[in-house]
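A single protein chain has been omitted from the complex, and every remaining protein chain is retained in its original position.
Chain nomenclature is as follows: A, B and C, assigned in order of appearance, with residue numbering initiated at 1 for each chain independently.
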C-alpha cells in the first residue's frame, strides 16, 4: 500500500467510527475525560497540520489560525489552548466545518506524501498514524460514554460485539525466577515509553491464562466486596464511598436483574463475558478478595506469549515510570509521554476498541487509577 | 385571532428564534444558567403536554414517557428530573426528534383548542403562553451566551439591532411623597407575584429619565471603579476579585480599543448605547460612585409612566419578596414563582429580547445579584 | 457611672464570658462563621486602638504593628487582614499575650477618658461600646458552637439558663391597616441602619403573642416537614438535601429520645421551651406548613410593643435593605453596616446572649438565611 493510501485508510477509519452518530452526539463532553467526537476529528487533523504541513509542507496555507487554539490538546509548546473542561461548550466550528478542515488537510497531506519525503517527515508521519489510532480508540470509548450515560440508552450499532464468552482455564502459567528483557526490541515504530529495552529480575510467579468474568466479579459484589474496606487501598475506599460505587460502570440493576450497556444497547449481563469498565481500585480490591494480586507490567510482558490477550486492557500493579535510559524528544513531540509519568498505572494488552495493528506486547497504556471508561479488565497473578 | 392561531403564533415564534442556529448550537450548556436551545424547545412543549394535554386532553397519548425526565425543569411535584448542570451532556433526544415532539404536541393542542375549553384549561393555556414567552427571552439570551463565548465569535444575525443611541436627558423626574398603589390591577393575565395590588408609602424621590450608557460606565471603569472596594457590597467585592471582573460581560479590550459582542458579531463599543450585561453588584457600585442609588421596585413602578422603558431590564434595590396577601396556587403550578423569593433582586421593565406583549409595568423579573447574561441595565435615582 | 467605669464595665464583661473556658477553647474555629474566642478578645481591643487611640490618643504608642493584620475583621480601609477562614490556624498571639494587649489598651483608654474628650471621640467611643457588645453576643454563641460540636459535649456553665417555658397564648395581636413610622427616633445611640425614621404603609395583619416551641416544631418534623419540598424555598430545599438537615442545630436523637445541647450540657428536650437555632429556611418552611407566614420587620416593629420579646432573635420575611435616605459614614466606620445589605434577612428582637441595654425595638440584626448558630426563633403572622 502506498503511503498516501496508508494515510487515507487510517484517516477514513476515524470517520467511519463516527458514521452511526447524529450531529448532536459529536458535541457533548459529559465528563472531563471524555472529549466531544468532533474535537477528536479536529485534533487529529491539527496534529498533521501543525507538526508536518506547517513546518514541512510546500507553500502550505494554514486552514484557520483560530483552530490552533481550539484543537491543541495539551502541547504547551504550541501555544494557548481551550481548557480541557471547556471542549463541550463549543458548538463551533460545526461538524461540517471540521470535516471540511479534515479534507483540506488530507489533500495537502496526500500531495505531500505523493512526493519523496525526508526521514524526519517519515518519522512524524508514523507518529501521526499512531496518534490517530490512539484517538480512534478514545473516540469509540468516548462515544460509548456519551450514549451510555444518556437516559434514553441509544444504540450505537446493533452489530457491534464487545464480548466473547470465556472458557475459564483452571491452570495457571508459571514463570521461573531470573533475569528477563523488557521493552521494545524491533525496528518498527514504538512509543518512546517502550524504550530502552532493559533487563529486570523477576521472582517465580504464576499468572492466569484467562481474564476474570462478569460472573466471578458478581461473586465479589455478592460477597460484600464494595462494603469491606479491608480489600481496598485507602484512596480506593474513599473513592467508593464518595462516589457511591457499587458495580462496574455501565452495569444497571433493573428490578433485581443486572443489565449492561453496550454499543448494541442495554443487554442482560452475560456471566461468561470478561468483566470490564472497572477502575484499578476495583481490580486491586477484587484481587485482594481472591487472595491473589495483579501482575506487574514486567511479569505481564514476559508471560504474555503464553496466553491470549488483546480484548481488554489489563490493569497491572506497576506505576507508569520511565524505563532506564528513557529520554524525551526535544520540542512539542517530547510532550507525548514523559510528562504523564506520575500518579498513573500501567495497563497492558489492547482492547476491542484498539485499531488492528496498533497493539504490541511491549505497549504501555496508562490511566489514573479511578478511571473506568476504557475497556479495562482483570488478570490475576500470584 | 383564534385561540389555535394564537397558540401556533407563539409556538412558531420560538422556532423562528432558532432559525439562524446550526444543529450544534442547540446542544451546549457552557454555564449552569444557560440551557441548551434544544432543551428550551422540549421543555416548553413538555409544559403543555404535562399540564394541559395529559390531565385535560381527550384520549391523549403521551409522546414518550422518558421525556418527562429529560424536560422537567424544576417542578418537584412532577417527578425526577435531569439535574440542571447535566442538560448540556445529553445529545439525545436529537434536535429533529424534539421538533417532532413539538409538532405532535402542537397538533394535539390545536385539536383541543378547536373545541370549547373549560376555564381551568383556559387559565393553564394563558400561563403556558406566558411561560413560553419567558423561555423565548431566555432562549435568545442563552444563544447569545453560547455564541458570544465561542472563540470564533459567530454572528447570530447581522440584522439584529440590540441598541439604540440614547439622548441623555439632564432633568430628573420628581415624585412626591405619599401613598401609592402597587401591583397588577387589570383583568388580563399577570403572574401571581404581581398580586395583590396594595398600598406603599414612598418618600420624595427623583429618578433619571434615561438609562446609563456605555460611555458613562466607561468613566466608572477609568476612574478605577473595579479596584476601589468602597463602592461595592462586601459580597460584590468578593465576586469582583474571585472572578477577575473588569468590565461588563461581552466587552473585549482588543489592543486598547473596546469591542462589544452582539448578535451581529463583535463590534466597536458605541458610547451612546445603554450599558448592559452588568450584575446587580456592578449596578450598585456604579450608582455609589455617582453618589446616587438604584430605585426600589415601587419607585420604579410609580415613576415609569413618565419615562420610556422596555429596552433593558433595570436592576432595582428591592429584594424579590411576596406582596401582602401573596399566596401560591396548589400543585405544580404553585411552584412557579413563590419558591424563588429569597436571595434574588427584582428587575423591572423589559428588554430587546422580551417578546412583544409580554411586558407590563407591574412585571417583576428576578435574578441572583451576580448574574449578567440577561440584558440588564442601570437607571439611577436619588 | 463615669465614662472610664462604663468603659471598664463593658470590657470586663467580655472577659467574664471567657472565664469558664480552658485555654484550648480560645483557639479553634470549627466553621468560618465561628471565630476563635481569643480573636474576639483581640479584635474588640484593636477596634479601640485603631479608631480612637491611634488617631486621637496623646503620644499613644501602638502595641504591636503585626496585630493590625491579625485582628482586623473586614475593614478594607485599614489594610490587609487574615482571611476569615484562617483565624483558627493561628496559635499566636497566645491567650495571655492578648490579655496583655487588652490591659495595655484599657489603660491607655482609661487615661484618655479621664480627660475631657471631643464629640468625635465620644461618638467613636459609643460605637466601640456597641461594637464590643455585639461581639459579646457572638463570643457566647461561638463558644456554644465550639463546645456543642465537640464529641465530649463539655459543659460551659451548669447555671446558665437558656430557656424559659412558654405559655402559649391562642389569641393573636391584630394591627389595623395604615401608615406607620419605622426606625429609630430617639437621641441616644443607634446604628446607621436604623435610620432614617420613615413612613411605611401596612395592611391589616395579625401576629402571635408568643414564639413557637420545641413542641410545635417537633410536630412539624413528625409531619414530615423536612421531606416535603412544598414547604420550602427552592434554595432551602437544596440546603436541606445537601446538608442532610433533619432537626434544629444542637438537637440529638439518642436512641429515640431528643436531647438538646445547651450551655449547661446535653439535656432532654423541653417541649415548652422556644425552638431556637433554626435557619430562615426552616422558619419559612415551618410557617408554610402552619398555613401562616413570618412577619415583615415593619409589622414586627409596629406590633412589638404589644408582646414580650428579647429572648430569641426572630426571623422576619424582610430582606436587609437600606431605609430611605440611608447613607454611610465616610472611611472605615462607614463599612460597618451598609456593605452587607444584600442577600441577608433581617432578624428583630434580641436573645438570651444579647448584653443587657444593647437591645432596642428598632434594632436590625441580619444573617444569611442558612445560618443557625445564633439564638434564632419563630413568631408567626397572618
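Structural remarks
Operating definition for what follows: a contact is a pair of C-beta atoms (placed from the backbone, for glycine too) under 8 Å apart; a residue touches a chain by one contact, two chains touch by 3 or more.
Just so we're clear, the structure is a prediction, and the values are computed from it rather than from any experiment.
Although it is left out of the displayed model, the omitted chain contacts the following shown chains in the full complex: A, C. Note that of C:88, C:183 or C:324, the residue touching the chain absent from this view is C:88. The chain not shown here is touched by just one of C:18, C:105 or C:146, and that residue is C:146.
Across the interface with the omitted chain, chain C contributes residues 22-30, 38, 66, 69-70, 82, 86, 88-95, 146-147, 149-152, 154. Looking at chain A, the residues touching the absent chain are 74, 76-77, 179, 198-201, 203, 229-230, 232-237, 280-281, 284, 293, 317-319, 321-322, 324-325, 339-343, 345, 369.
Note that only the chains that are shown with their structure count from here on.
In the CA-based superposition of chain A onto chain B, the rotation angle is 180 degrees, rounded to steps of 5.
When every chain is reduced to the mean of its C-alpha atoms, the one closest to the centre of the whole protein set is B. At the interface between chain B and chain C, over half of the residue numbers appear on both sides, which makes the contact a same-residue one. Put simply, the C-alpha centre of chain A and that of chain C have 57 angstrom between them.
Averaged C-alpha coordinates put the centre of chain A at 44 Å from the centre of chain B.
If you average the Cα atoms of chain B and of chain C, the two centres end up 37 Å apart.
Contact of a single residue of chain B with at least two other chains is seen at no position.
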